[in-house]
Structures are given as C-alpha cells and as structure tokens.
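First comes the structure, then the notes that go with it.
Apart from one protein chain that is not included, each protein chain of the complex appears where it belongs.
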Amino acid sequence: MRTTGHEPVAPFDPAGDVASGFRDPATGEYRQETMIINMGPQHPSTHGVLRLVLELDGETVIRCKPVIGYLHTGIEKNTEYRTWVQGVTYVTRADYVAPFFNELAYCLAVERLMGVEAPERAQIIRVLLCELNRITSHLVALATGGLELGAVSVMLYGLRERELIMDIFETITGLRMNHAYFRPGGVLMDLPEGAGRKIRDVLDVLPRRIDEYETLLNDNPIWRERNVGVAVLPAARCLELGVTGPVLRSAGVAADLRKDMPYAGYETYDFDVVTRAEGDAYARYRVRIDEMRQSLRIAEQALQRLLDVHGPVMIDDPKVGWPPKLSVGPDGIGNDPAYLEHIMEDSMEALIHHFKMVTQGVDVPPGEVYATVEAPRGELGLFVVSDGGHRPYRVHMRDPSFVNLQAVPDVIEGYLIADIIPAIASLDPVMGGVDR
Amino acid sequence: MPVERYEGVRLGTTPEEIEEDVERGVLLTTLDRAIGWARKQSMWPATFGLACCAIEMMATGAGQYDLSRWGMEIFRASPRQADLLIVSGRVSQKMAPALRRIYDQMPDPKWVIAMGVCASAGGMFTNYAVIQGVDTIVPVDIYTPGCPPRPEMLMHGILALQKKVRTEEPFK
Partner (left out) sequence: MSVEEVAAAVAERYPDVVVARGEATVVIARDDLLEALAWLRDEPRLRMDALSSVTATHWPERDPAFWVDYELRSMPSPQRLRVKVGLAADDPSIPSVTGMFPTANWHERETYDFYGITFEGHPELTRIELPADWVGYPLRKDEPLGGVPTWYRDAKMPPIDQRGQA
C-alpha cells in the first residue's frame, strides 16, 4: 500500500487473516486458541528451579502443570552410604533456607531410635537456633517475594536483617548456612564467649525492624493490590492436599506441630499460633510477619533459660556422644588434652573406641521412626529406618514444600499470569526441599 | 579435567606481578587494555541460582556485601543480555540440558564462574543425580570452593575473574 505520508495507512488486510486460518470467513470472528507456554526452570521469579507448563487464554491461566526434579540431588540415597553423624550434613542441605529444622528432625529421629534424649541445655540451644532460623526463613520469603513483585527495597531490608542473624549463626556454629551443628545426642559445642551478648543485641533490634516491614507493606496499595484476593486456598482444600504451615494457618486452621505434638521442650514455652481467615497471599504475608514476632518471643525465653541452665550439650554416653571431647585450647579449639592423654597413653581400648567412633560413628539399634517438626513451611517429617548398623538404612524426608507445591494448580488456575508470582511467593517453596 | 585456556598467563596477586605476567605472556595494545577494562567494569550476571549457593549469591548482592560496587547488581533475567553465568548450586541431571541451553543463549563474550563445590566438582553428592562438576558441560573460568562459599569468597572469585578479563586478548 503506497502512502505519501499524509493519508492514513490502510487497515490490516483481513483476507490474509482468513487465508492463514485466524479468522473464520463465515462469522467474521477471530478464532480463539489457547497457548501453551513454559515458565522456567530458569526464571527470575519462580523461586528456584521450578518449571510451570501453563495453558493460557490471553492472560488467564486455564491449566497449570508444575514440573519438578530440576534440583534432585539424591540426598536420600547418599545417606545410606554415610555414617549416622554424616547424615546430618546431607539432610541439612535439603531445605537450605531453614537448615536447622532438617537437622533437628533428623536428630530427633535418630535419638528416638537410640532411645536417648538430648540434655536440657542442648534442647534450649536447639529451640533458640530453630526460632532464629524461622525468622531468617520468613525474611527470605519476604525478601524474595518482594523482589519478584518489584519491591527491591524489601529485598535489601530483609537480607540486612538476615545478616544480623547469620552473624549469630556464624559465631555459634561456624557457618552461615548448612551448619551440621545439631548432632544425634545434642549439639556440637556449647555457645562461645560473647554469643549471649550478641544474641541479646540482635533481639533488641529486631522488633523495630519488623515494624518497619509492616509500615512499608501492610497498607501499601500496590502490595495490597497484588496480594489481596490472589491465590486463595480455602481450608478444606488445604487439608485435602496435605498443605501445612503458614498456608494452612492463613486459611484459618490453627494447626502447629509445636503446640499439637510438641518436641524439644516446646510445651514449656509461651507463644501463640497465628492464624488469619482469608486464605489469600496477603493473609500468608501477615501470618509470616506475626510468626516472626512469636519466634522472637520464644527466642527471648530460650535466651533467658540459657543463663540459668548450665550443663553438658552432648550426651555423656561414650557409645552415643559424638564428637569426642573438644575443648578450647590455647590455639582456638582442639581435642581435650586430658582426653588425648587418656587415649594415647592410658588405655588401648579407649584408642580403639575413639578410632571406631571417628571412622564408623555410632551404632543405632534397628527400627523405624517418623519424627516431625514444625518447619517454617509446614510439617517436616524424617522417616528413618535403621538395620542396627553404623549407617542409615533408609532416610526419607517428608518435606513441606514438596507437599505444598501440589497446591500450585489450585492456586494459579483462573488467575492472570501476573498473579502467578505472588501466588508462588506466598506458598514459599524451597526447591531443595521439593526435589531433595 | 580442568582446561588450560590461557597458556602462560598466570595471574599474580600484586599489581607489579600482574604487570610482569602481562608483559611476559600476552601482548596487549592500549585498545585491548581499554576494552578489557570496560568489560570487567560492568559484567551482568544471568540469574542462575540453583540451590544453597544461590542464597549466598543473593546475600552477596544485597546490602552488606554489595556487588554493585563492581557494577554487578543488575542480574539480568534474560541470558541474551547477560555476560556472566554464576552457576550457584548443584546441577542435577535434569537441569544439565537447561544449563547448556542458557549458556548457548548468552552472546559472546561470556564467562562462567562455578560457585561452590557442587558446581565445581559435584560437591558432597557423588551420586547418580548430580553432575560431577559443571565443567563437563560448559567451560568454566573460575572455580570457587566452599559449601556454600562465603560472600567474601564469591567476591574474591569475581575479582579474580575481573583480573583475568582485564588481561586477556579481547578478540581471539
């Protein structure tokens, strides 16, 4: 079509539409077709290596099929070839945002198999670190959720708070993530000098920082617009799908394993179970913020108890307690010199026992156990089977993200593409736990 | 097996050593040096966070260990706009074709950092499910050990890569 630049350009030739099949010549209507597109596994907003195959009608999602397995690591099979204590290092890398919970569930399971219980101080340390980890996990959920929706400042603030708590983790366990600090029988070492003061300082600072998040997001019109009424999952459907954790609590069901089936001394702590009624993404955000406050409450109580309760942090049974005695030597940390003298000079049996403990580790009586903890994402269960040897026979992790992700089709279908992002961010899956 | 890509260019640590190396091994014109400097100044990583190392990579990009000091705060979502691939985390058998495809979609010049032991060598997961080292699929420039590497370790790896980029011939 020739134009001189002044005449309007002719409209698109409809005959071409009919010839190519887009337009029905009889009615003049354009044919509607759905489009199948693929989202992931490499995608900035799918919270990890999650792949969603979406069938779209324009912008509306008609059907969704999540495909997982892009982070499958074979953790469960690997633990069958390592000792019981080495199992902690494998299990802790499943849900890598909340590693202490994996370790806690595994250690509870192994301790139940062995028929022992960790000493009281070890349990208090476990509760303290787990609740701090719950705070960091919810901060990561908030930060990544905000980043995916475009609220970059939320990401920076969330990770700033997280760094404070990572500092505490590093002081106590030596690592920022994937600590392998909880061991069957207790924890690795007692808190070092100055750790209590550090925790105290952080616990003093955190409440006002959480207020900052609430000020920033609670009544923010954009945040509300994108989250209210999105990804609604009613309580009955949650229970059918086996969804637990903040998602279930945002639908109104007050199910929290710390209250229902307490472990590690949680029945002696004072805290509330947070619920909301709406069951949408905004409700889950509010539940996570309030859960952070409850975790701070528990952490305060645990810190207070640590000042009063002294004692060992690992069981004193030489057939169970691992690692062998450590103490703070002049160069930092090392084996207890009295212990070294004992095994090298006094007793051959002690040396042989030490050698066996280092190479093989503990022996666990045969049996099966399913130990559960309330992880930040829901019910985390470790099913551990022992055949009486020094290696696990079968370790299965019932990861909450794996089960919660089954709700993705329910939560996405019928909404727009842009609603997928807050939907998945509110379910908060960690693909390491999903795929293991 | 690690691949020797830059024969004779051993990267020293002090500026004098680097100058020495550069004079001995590689001839760079002023233009080449300028291009190398420009390339290293604003490398844009592609978002390829897989597992635990991705969380540490996010922490490195966040406020405390700021990656934007070296021009890298923009993580490009599309690989076609990125020039650095930080493989952070364990690469499973299912993910390997996707990784290769992302690498192929990146335009030249491109570099790869294998962050963490899982990406460098398979890590603690010597089993059926994990690729034993990402250098079996893509050519890797820098390997950073650690499980996960501290943000400072990742920054050290990035700075080493920047030295490498600054001192290599731009159009080979």
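Structural remarks
First chain written, first letter: the chains are A and B, and each begins at residue 1.
The definition used in the following text is that contacts are C-beta pairs under 8 Å (C-beta built on N, C-alpha and C of every residue); 3 or more make two chains touch, one makes a residue touch a chain.
Note that the coordinates shown come from a computational prediction; the quantities given were computed from them, not determined experimentally.
The chain not shown here is touched by just one of A:I37, A:M261 or A:M344, and that residue is A:M261. Where chain A meets the omitted chain, the residues involved are 68-69, 72, 74, 76-78, 80-82, 112-113, 115, 239-243, 253, 255, 260-261, 359-360, 367-370, 372, 379, 381, 383, 385, 390, 393-394, 396, 398, 402-403, 405-406, 435-436.
What chain B contributes to its contact with the hidden chain is residues 93-94, 122, 126-129, 132.
Simple rule for what comes next: only the chains that are shown with their structure count from here on.
Per-chain Cα centroids separate chain A from chain B by 28 Å.
Interface residues of chain B facing chain A in the complex, by the touch rule stated above, are 47-52, 54-56, 58-59, 62-64, 75, 77, 79, 89-90, 92-95, 98, 102, 124-125, 127-130, 147-148, 150.
Touching chain B in their complex are the following residues of chain A: 41-44, 48-49, 69-75, 77-78, 89-90, 93, 96-97, 140, 143-144, 155-156, 159-160, 162-163, 166, 176-178, 431-432, 435.
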